[in-house]
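A protein chain is absent from this complex, but the other protein chains hold their places.
On to chain A.
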Amino acid sequence: MRGNDNRQSLFQPELVRQAAIESVKKLNPLVMMRNPVMFVVEIGTLIVLLMLLFPRFFRIEDWKYELAVFVILLLTILFANFAEALAEGRGKAQAESLKKTKADTIAKRISAKGEIELVASTQLRKGDIVLVEAGDLIPGDGEIIEGLASIDESAITGESAPVIKEAGGDFSSVTGGTKVVSDWIKVKITADPGESFLDKMISLVEGATRQKTPNELALNILLVTLTLIFLIVVVTLVPIARYVGIHLSITTLIILLVCLIPTTIGGLLSAIGIAGMNRLTQFNVLAMSGKAVEAAGDVTTIVLDKTGTITFGNRMAAQFIPVGGTTEEQVREAAVLSSIKDETPEGRSVLELAKQQGWKADVAEYEHEEFVPFTAETRMSGMNVQGIPYRKGAVDAISRHVKQLGGRIPSDLKEKSEQIAKQGGTPLAVSVGADIVGIIYLKDTVKPGMRQRFDELRKMGIKTIMCTGDNPLTAATIANEAGVDEFIAESKPEDKIRVIREEQAKGNLVAMTGDGTNDAPALAQADVGLAMNSGTMAAKEAANMIDLDSDPTKIIEVISIGKQLLMTRGALTTFSIANDIAKYFAILPAVFVASIPQMKSIDILHLHSPASAILSALIFNAVIIPLLIPLAMRGVRYQPMSSEKLLRRNMLIYGGGGVIAPFIGIKVIDLALGLFM
């Protein structure tokens, strides 16, 4: 997983510097207006600034106090802007690295007459056909219409091993900016300039197209309401206090208002949203919208393909089976020799199994032997050892191969290979020269750790449904081994969409992963569709998330990130609101104590002086924002557990902490201020 090694530390100096500049730029009221809570703070700051500029008009006696208030208020806004800018900056840094791959290239467009003309990649339009040869960058997104090539997609996925793409089937789509390493292909361009996959990725990561999600909107409504309520409280306090002869200064009122409105969550809200998307990007998953990320947190059912998701696919050698009277050792040796230079998972698994069975040999010994790679035509691979061809491949392909060499087919080959197929495995025939010596039983193996992951999902209250083309018997075996909740055997592509619809009708939110064109309708139907980058363009377009690493199990991480995003919002909101209790106890006695000396007795914090009490509350209110930036960026820690436990834990930390923390914080700041005042 590339995500882990390129994870940026939170406060890279360059990013911090950029964010600092941005946070000043964001003071522009037109920008601030998008965040109503902080906009109120900005208006308050401007009023205090006016008071400093025209002290006589406002009858200011102690300009130092007003100056201090102005500075703290300004810092409060800058801190909030900084949080947002930092989150955006991290996205931009990721976008920059993507942009580098977007360098303009020269494309070889094939005209209607069949001639090749050189044009800039930016001039390509949907429907154009281009030729891409070894060493060329693919000039735009498209489908391969002719040819087969291995393509280096590391620019986008970070995975350095090239992948094979060919015309037709599920592996025909190519992405602009990736590089053809060998062979050639003809590509039909499917996206106009500016609309390509890479363009979309860049704008997503930059946050340019970020829209507020429904949940964010709902929370914003609550925050704006709280702001309005406290505005009413503060404004009405003026005449009410005046009735008993207490005159409240404008500065005091602004401080009271700023301390009471939920600035902590207001300042961090958009940073939380952006950071949530960034966390996904770090996992190499691209979400097409923030809404999809939130929906992921709500998922209650996951529909998974067996092959490639839960199991490795029919790829792991499990047994060497002799045919035609050979011994197991003979089969093993032949299998090993045909696989020794084979870097495919099947090849490696053969060596792995042989080693387990006690085979030892020096690989270097065969260094100079000729490797025969797998091709679509021959459907077999192997090695020529001192001229003798060792081959393994599909049973019919090997059968044809030995017949060509004049050999004969052992009588028990058919029976034994059919038996393997019946058990849900794949038989690979192994030949030495013109003789078929045995079969490699490639078994579907459940990926390590899957069981544990499904247990985790169950703890989160998420049901897993496995779809497989296998017969019910095999399906049940695998389902049991992996620990999924339900399975659908002998499923056809249209079964997936049926299952999803059924689950949705029960009110479940369904997530699924898929890669083939067949999967596109189901991906579109699912609430969260995670397409594999290796899949077809149709699948990618239908999905609302794309996994660049093409690892279907990542859906689990995606769900965790969705939950984490919501939890972080909830935690900081609760914290922010709970803070108000302590702020009241600090500010209100200080405000009234001059006129009502007895108010001293509700100053339970025993603060140094009224002025220091008020400033302490305001300073606490400001510094808590940068202190919580790491939490906003990383998200609240999420462990799968029952909602009841999770709630109790989070309420205790963020609700209880929200009540207590400011009491301590304000007292400490007051003690520090007391040294100067």
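Going forward, a residue touches a chain if its C-beta (ideal position, glycine included) is under 8 Å from a C-beta of that chain, and two chains touch if they have at least 3 such contacts; residues count from 1.
Keep in mind that, in the parts below, contacts and distances are computed from a predicted model.
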Chain excluded from display, named as in UniProt, from "Phosphate transport system permease protein PstA", "Allophanate hydrolase", "Potassium-transporting ATPase potassium-binding subunit" or "Transcriptional regulator, PadR family": "Potassium-transporting ATPase potassium-binding subunit"
Residue among A:Leu15, A:Val37, A:Leu268 or A:Ile462 that touches the chain left out of view: A:Ile462
Touch with the omitted chain, as defined above, among A:Asp298, A:Glu352 or A:Glu486: A:Asp298
Contact partner of the left-out chain, one of A:Asn28, A:Thr225, A:Thr344 or A:Gln452: A:Thr225
Where the unshown chain meets chain A, residue by residue: 214-215, 217-219, 221-222, 224-226, 228-230, 232-244, 246, 256, 260, 294, 297-298, 300, 458-463, 506-509, 562-567, 569-571, 573-574, 577-578, 580-581, 584, 588, 592, 596, 598-599, 601-602, 638, 642-644, 646-648, 650-651, 654-655
